[in-house]
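Only one protein chain is missing; all other protein chains are in place.
In order of appearance the chains are A and B, and numbering begins at 1 in each one.
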Amino acid sequence: MNSVILSTATRVLLPILLLFSVFILIRGHQEPGGGFVGGLIASMAFALYTIAHGVAHARQIFPLSPTVFIITGLSFALFSGLMGLFVGLPAFTGLWGAYEFPVLGPLSTPLLFDIGVYLVVFGASTSIIFTLKLKE
Amino acid sequence: MNAIVIAPIVFPLILGLITLSLWQNRRLQEIANLIGSFIFLLIGVLLLYQVLNEGILVTQAGNWAAPFGISIVADTFSSIMVLITVVMAFAIAIYSISSMRKSRHICDMTNKRQQFGYYPLLNIMYMGINGAFLTGDLFNMYVWFEVMLISSFILLSLDGTKLQLEGTFKYVTINLISSAFFLIGVGFLYGLTGTLNMADLAVKIHEVENQAMVTVVAMFFLICFGIKAAVFPLFFWLPASYHTPPISISAIFAGMLTKVGVYSLIRVFTLIFIGDIGYTHTLILWISGFTMFVGVLGAASQYDMRRILSFHIISQIGYMIMGLALYTPLAIAGAIFYIMHHIIVKANLFLVSGLVKRLGGSYDVRKVGGLVNTYPFLGVMFLIPALSLAGIPPLSGFWSKLFVVKAALDLHSYFIVFVALLVGLLTLYSMTKIWNEAFWKNDPGKCSSEKQIPGLFARQNVFMSVAIIMLATITLAIGFYPEPFFQVADRAATELMNPQNYINTVLGGVQ
Partner (left out) sequence: MLILLALIIGFLYAASIYMFLRRSIMKLVLGIIFLSHATNLLLFVTGGLRSGAPAFTNADGTVDLSTISDPLPQALILTAIVIGLGITAFSLVLIYRFYKETGTVDLDELTESDKT
């Protein structure tokens, strides 16, 4: 698609949407939001960019293969589940750190899991978008 | 703590991630998968060993107490199933090294498939299968079913040929309907009892006033698991789809996936739905008779090796369901023994047919021939599982049929005994057909005369042969030395028939 308005707007929207997705991810800890929605918003940012500039361009500003995101995300999620085992509790037990960070709150395995979900959803959606767009 | 209980679920995910990250390098992926499958095998052995020594093992995921959280339970029956899964995973890992290579004689074995994630998907599928075996929660079982199904959908359609896509379509549609039945059953059951933990359900289901409704829900589960297990009126998807993918995928599907359905049937109809045995189990007995008979008749009309074998899966499922329907300790033990024997033998037959295709040139038994002259050893390797499937003593199939039939005789159910024995005879007929056509008669084609075909142990075939020999050895071991296998099956059956121990361990075992 060749639209000047869209391509100009996308340049501004891409970083804002990515930032917003991270905000949603962290907010999901106590309020509506979370990794799934965050990952979808982040992939929407790239979908917009892909529609405006084409797959080749999108791949340029997106240096890693989507598969890498899926693998990293799954590893995060898996690791967060196994953390419980290392401290002698059943697997998948939620653990919270003692120190409260200003924005993040305490570090915890649910947060790690959520980041994992974010990465998996992001990776999977972008790979679907790239594949479908290439088919056109 | 019991980390070993979740190891069979978590480990394949780790292995899947490793093989996924190596997906650019086929050689490394193969090596990683082979080593990983070996560790997987050790995990399975360790789990069964621990369960046999210490009794039922439970871990409460997330440290939530039993009826509220998801319990992961390993009793003898689940550990047996997990052990067979890992044995199959190991055999397939070996077999795939050769079978996934490009061969001059097989054009459908392109290595495109591997790049699309053959190994990662296989491992994720093992995770789903083991999850379904080990979970103690009905909804969680649904989730594991879906994990298993989605990976199997993609494995079925990986190569993207017309036939495969068509087979996949039938498989996907019927399995989605089955999943919907599962969810409806889960919904009603939750509405009736307010719990989904299977041990808790086993207690609460007897307190439900409306027992007629419980039987209705039981029928939902019978249909759902019946579709997955391919029992009588619901089996038509199986012969339409199992012969389409590459042979190593067919083998693992034929061995494992329908047996997940049988496992769930046995689990649910020995633990939860035992209030109206006179109705449910009699119905299952009728189904089992029809399943056996129709399956074997279907096989008689086929000439493609994979399709003959696919129909035999159906008829063999009948024997297992028959064991469940008779509902005595011996019958259940027989059914479990049957599952052990069947998975090994059936998968092995598929693997052999892959080698027949590679060496003889076709899956169609009419087009190949004379293999016993060129490859006498392959003939032996075919005969062991084939005769075992038909139930010729002293191979493993004989014992498994013997236990089930003995249980039926004890109950004076002579009609089902008659059907079972007749089906055994017809199975022998089918196996003889393959033997006569593919191995015994003269080679009708030009395939072998044109050029020297590499032998069984040539470099590109050796791993296929090794996997087949490994499984054949297990068959012989079960056949000549059935005592320890039967003892384990008997112990599993005793646990299933006296669910109180299971219930107490799950509900009381909060650490």
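As a working rule, contacts are C-beta pairs under 8 Å (C-beta built on N, C-alpha and C of every residue); 3 or more make two chains touch, one makes a residue touch a chain.
In this text the structure is predicted, and so the values were computed from the model without any measurement.
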For the chain left off this view, which of B:Leu163, B:Ile277 or B:Val380 is in contact with it? B:Leu163
Option from B:Asn130, B:Thr244 or B:Ser400 whose C-beta touches the chain left out: B:Thr244
Looking beyond the chains shown, say which of B:Ala180, B:Val216 or B:Val380 touches the absent one. B:Ala180
Against the chain that's been left off, what residues of chain B make contact? List them. 139, 142-143, 146, 150, 153-154, 157, 160-163, 165-170, 172-173, 176-177, 180, 183-184, 186-188, 190-191, 194, 239-241, 243-244, 301-304, 307
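The rule is short, and it goes like this: only the chains that are shown with their structure count from here on.
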Counting in whole Å, what is the centre-to-centre distance of chain A and chain B, each centre being its mean C-alpha position? 37
Give the list of chain B residues in touch with chain A in this complex. 1-3, 6, 10, 13-14, 17, 20-21, 23, 59-63, 511
In their shared complex, at which residues does chain A touch chain B? 67, 70-71, 74-75, 78, 81-82, 84-85, 88-94
